[in-house]
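Okay, structure first, notes after.
Note that this complex is displayed minus one protein chain, with the remaining chains in position.
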Amino acid sequence: MVLENRVVEEMKDSLQKEVVLRTHGLSKKFGKRWAARDLNLEVHRDDVFCFLGPNGAGKSTTIRMILTLLMPTAGSIEMFGMDLHKNRSAVLSRVCGIVEKPDFYLYLSAYKNLEILGSMTRRIEKEKIMETLEVVGLKARAFEKVKTFSHGMKQRLGIAQALLTKPELIILDEPTTGLDPQGTKEVRELIRRLSHDREMTIFLSSHLLSEVELVATRMAVINRGELIAQGSVSELLGKEATEYSIEVLPLESATELIAKLPWVKVLSAQNGKIKVRVEPGHSSELNRLLVTHHIGVSSFSPHRTLEDFFLKITEGTSEI
Amino acid sequence: MKLLWLEIFKTFSRWRTYIAFGFIALIVILTEIVMKLSADEIMIRMMRSLQKDFLIFGNLLNGWFVTAFIMNSLHIHIPFLITLVAGDIVSSESTSGTVRLLLIRPPSRSKIITVKYLTSLFYTTAIVLFLACMSIFLGLALFGSGDLIMNYATRFRIVFIPEAEIPVRMLLAFAAAIWSMTVVASMAFLFSTLAENSIGPIIGTMAVVVVFFLLGNFPFDFFRALSPYLFTTYMIFWQRFLDDPIPWQEIARSAIILGLHNIGLFLIAFVAFNKKDITS
Partner (left out) sequence: MKKACCLFLLLFLFSPEFVRAQEDPSRYLDSLEKKYSGLKDYRVDVNVHFDIEALKAPNMQATLYYKAPDKMKVDSRNVFFFPKEGGYFNPSLFKKKDFDVRLLERLNYEGRGAVRLRLTPTETNRHPQGFVLTIDTERNLIREISTSPSEGRTLRAVIGYGEFANFELPAHIELHLDIPSVEPNGMKEFGSFGQRPKRITGKVKIAYSNYKVNSGLRDEIFNEAEFPKLK
């Protein structure tokens, strides 16, 4: 039994490492401008992969190329080990996406929209459609025309159409755009559920870094059409200097001690708290030094954000 | 087939699709009522020259004559009704944003564009058939049946078609009319593929049809030389089925030329759609 469990765990690990989406040198030129250049992305199975970048960086262009809405100027896209353009039908039957805001046939009901869109992939039973609408909280409005729906309801319907055909990979372009905080929270929860409960791989782009930080397992950062970072969140953030907030007593002694250390920078010191930025790998040493110099440490909290990382690398102030 | 059925369902779920049918019904009903009220005047006008030398007996103003009369205005109002749908069928997906949902589905762009094209042809067939049924059934009910006199005034001849031959000839004439109108549908479809909104394709197609008709009918040598190159010249070839003898060669030639137009227009739309970057 123990041996079997171990084998299962190893198989799970192996599966988790499977690359579901891979791009090789993916590029797109509009006129003379490169919107995306030489992108080499890797999305692993069960990842919640976040694609970050400033406005106009090339995120939507990349997602549109992956979803065959744009023709790449160069490069290739592979999904589930198959070339996308050579096996388009087979690949896209396992993928679903929402690009920008989801738009539907406003003159048709929610049910009819799902029936039409879903049946373009495979035969969908009526019960399945109603079930999916229930998951996104739209069952009561199933037979009303979509033109009567609010933006949030359309967003939920968009997610419903993405879930309907049980895709293995869901691609979301700015899924929380235009949503209120409650809507944003629901989308975030849904993304978590899709990843954990339904074992779907999620590839999403977003501007809301705080949200991304809460859901993403791996991410890539693009700026001016070029990939500038890719990896797991912890890996990427771990390479950066981390800010800490330390409650110390006496404050002056601690400040004096820390100021002498080359791998620490004091950011502020007041009200019994000192904020410092510590180079990677030195946080435990700092803690030990404070203790050995008889400085009381009542809390030592990291203050490391994705936003900081993002701003640094997109402004070119960090070397990765 | 399923894709085709879905596309047809989408098209016929929109109320604007039924504008054409309502308009046709109105035109047919009004025309036939007016003709019923003005029956004597119409026949006198039409047979004035013949009446000087012939006594004319029988039901000349019958349902078949009324149908042929209505068909003669087919190339005026039907093209506009066709462009309402064919000019909108692709561009409306861009306007509404549904193109983003549509093109990320497994069916290839080739299949999607083909299915949309077939849907616009289906719609074209439906409205011409609707015109046919309304004209014939209402006409026969109001005016009865009889032989058909076709007065080809501009060719200065009269053709008399016996009642027994009329149903088959009418069937062929309407089939030819459908074929003619498919060229308008193809043109509107092409413009719809190239545009991001529907107004441009609708107006553009109507502009081309109207201008070509006018150019082909100006009474000057230059335009007469031009007219064989205009597709509108061949669009009224359905009238030849109501001629005696039926000029099969001329009909075949017109049908082939219109068919080549259809193929060419569709191929351009096909290639353009497959290469199109969806940025909206």
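Note that the chains take the letters A and B in the order they are written out, and that residue 1 is the start of every chain.
The working rule: contacts are C-beta pairs under 8 Å (C-beta built on N, C-alpha and C of every residue); 3 or more make two chains touch, one makes a residue touch a chain.
Predicted model, so just to flag it, every value in this text is computed and none were measured.
**Student:** Determine which of the presented chains are touched by the chain that is not presented, and list them.
**Tutor:** B
**Student:** Could you tell me which of B:S13, B:T31 or B:N59 touches the chain that is not displayed?
**Tutor:** B:N59
**Student:** For the chain left off this view, which of B:N72, B:S110 or B:T279 is in contact with it?
**Tutor:** With B:N72, B:S110 or B:T279 as choices, the missing chain is touched by B:N72.
**Student:** I need the residue numbers on chain B that touch the omitted chain, in ascending order.
**Tutor:** For chain B, the residues touching the absent chain are 40, 43-60, 68-69, 72, 75, 146-147, 149-160, 162-163, 213, 216-217, 219, 227, 233, 236, 239, 243-245.
The working rule: only the chains that are shown with their structure count from here on.
**Student:** State the interface residues of chain A toward chain B in the complex, per the touch definition above.
**Tutor:** 64, 67-71, 88-90, 92-93, 95-97, 99-108, 112, 116-117, 119-121, 161
**Student:** Under the touch definition given earlier, write down the residues of chain B that touch chain A in their complex.
**Tutor:** 2-3, 6, 9-10, 13-15, 96-98, 100-108, 275, 277-279
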